[in-house]
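To start, the structure itself, in structure tokens.
Note that one protein chain of the assembly has been removed; the remaining protein chains are unaltered in position.
Moving on to chain A:
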Amino acid sequence: MVDDATLIRRVLAGDRHAFQWLIRANERLVYSVVWKIVQNKQDTEDICQDVFLKVYQKLPTFKFESQLSTWIARIAYNEALGKLRKRDILAQAADADEEHFQERFVELAATPAEELEARETKEVLQRAIEQLPVHYRTLLTMYHLEELSYDEMTEVSGLPLGTVKNYLYRARHLLKELLQKNHALTERYGKRTEANQARS
């Protein structure tokens, strides 16, 4: 395993294999962050390529104040948000207004119980996360899937620590509520089915 300093030195010396190594080492994190923000395969691929080209271009300015992966993830985060802002998707997606997500969550939990029962917890969660505001779902992914620390999440998102904690708390709270509602509906449907079976 090559350390960050050696890798950067080799990339700056024009070693393409070293740059390829750098991409391979960070592509999962970058792809995951960008995907959670834009939620579109083609856009994610294009943005990821742009991110690594930007990394190559900005690498001489890297000051070793954070881990290389965190610095790259921050570029990815800003690049993806920038693309959303450019297309005005951020505003249209009602990502800044929690009332909208609450409504969407209620809709999701209020789907017919028959349908809900058939759905796995994973599927319910996956769909619910897609409905979360962009910062919520991105921070959630960083913490629970990429296992980033609070400091790293602060560095990547550029948000204050308090905001990061608050967003993460609210995201988890919303998802837990949804799981509870989903469970209650499934149970109610289960009891109704049992009663119907006993009657017939």
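Just so it is clear, contacts are C-beta pairs under 8 Å (C-beta built on N, C-alpha and C of every residue); 3 or more make two chains touch, one makes a residue touch a chain; residues count from 1.
Following the convention adopted for this analysis, contacts and distances are computed from a predicted model.
Enquirer: One chain is missing here; what is its name in UniProt, given the choices "Potassium:proton antiporter", "Ferric-dicitrate binding protein FerR (Iron transport regulator)", "cytochrome-c oxidase" or "Divalent metal cation transporter"?
Expert: Per the UniProt record, the undisplayed chain of the complex is "Ferric-dicitrate binding protein FerR (Iron transport regulator)".
Enquirer: Check the options A:R9, A:K58, A:R87 or A:H173 and report the residue that touches the missing chain.
Expert: Considering the complete complex, A:H173 is the one touching the chain left out.
Enquirer: May I ask you to list the residues on chain A that touch the chain which is not drawn?
Expert: Residues in contact with the chain left out: 16, 19-20, 23-24, 27-28, 31-32, 35, 41, 44-45, 48-49, 52-53, 56, 121-122, 125-126, 129, 140, 144-145, 169, 172-173, 175-176, 179-180, 183.
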